[in-house]
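Here the complex is missing one protein chain, while the rest keep their positions.
Up next, subunit A:
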Amino acid sequence: MSVIITDNLTKRFPRVTALDRLTVDVQPGVVGLVGANGAGKSTLIKILLGLAPATEGTARVLGLDVATEGGAIRERVGYMPEHDCLPPDVSATEFVVHMARMSGLPASAARERTADTLRHVGLYEERYRPIGGYSTGMKQRVKLAQALVHDPQLVLLDEPTNGLDPVGRDDMLGLIRRVHAEFGISVLVTSHLLGELERTCDHVVVIDGGRLLRSSSTADFTQVTQLLAVEVTDKQSDPTLDTDKALLEALAAAGLTAKADGGRVLLVEIKGEETYDLVRDAVADLGVGLVRMEQRRHHISEVFSYDQAEEETAHV
């Protein structure tokens, strides 16, 4: 059964179109929603929670119509907003108990579920201290806990890794994986970083300017977007030689697809393990120094520029 279905979903504000005929079908699992700031992610979440009406089109969450069954949806769905939403002067336990009761759990069940949920997201003794003293990582865990405390069937996580350091980011992504793998709760997680969602999600939906850019399983995505960034030095014996251009030619001759990204970095599509060897050989043959060779952490803007570049070449 689909968790989220939207059909021609459109949301127009007086000045902007936030969502433009968006049609997606989200299956159970961890689904990433990727888009730059202002791409329409938050608007989509608001509509899915039944809090804002769509201008056109329909959407169903867990089989319920967002336009008429908002209340029933909000009983079964958890939501973690992007921004700060925690009062600093109460403890995590007090706050999550309160939110559990707001979800309709009786007082005793609310306390029990709060203790369970806070343990699952990794908050232990500190849960009795006021939230004001928590680190960003701990606050994000409290926000996740309040979204899970009523045992929803689906959670909507808006930029859960925002503001976290790399370790905190990995912890949060691991936790999100567990929400589905161990708790059996479907997840829709938004981010503007495609790279981190590739590792976490089963399926990724990319939207831009409210339009669906791409919706595919993570495996497909990785194939298309795995890139190797290569940067080389000038040739010492012949400083006038354009080594980038020479390397591009050499790589093309070796059967690789590569292009300059505007700076000194060349982006090479990874076809398999042998790509690394081919690049190394081409650089060695040219006799230049290799400054870097690294797998790219894709930023969403690259996917866009790639698509636009592809479209342009298609038109030419």
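Basically, a residue touches a chain if its C-beta (ideal position, glycine included) is under 8 Å from a C-beta of that chain, and two chains touch if they have at least 3 such contacts; residues count from 1.
To be clear about the criterion, contacts and distances are computed from a predicted model.
Chemist: Pick, from "ABC transporter permease", "GntR family transcriptional regulator", "Sulfite reductase" or "RsbT antagonist protein RsbS", the protein name that UniProt gives for the chain of this complex that is not shown.
Modeler: Result for the unshown chain: "ABC transporter permease".
Chemist: Among A:5, A:109, A:254 or A:267, which residue is in touch with the absent chain?
Modeler: The missing chain is touched by A:109.
Chemist: Quick one: say which of A:88, A:133, A:255 or A:289 touches the chain that got left out.
Modeler: A:88
Chemist: Contact with the hidden chain only, please: which subunit A residues?
Modeler: 49, 51, 71, 74-75, 77-79, 81, 83-89, 98-99, 101-106, 109, 113, 116, 120, 146, 150-151, 182-184
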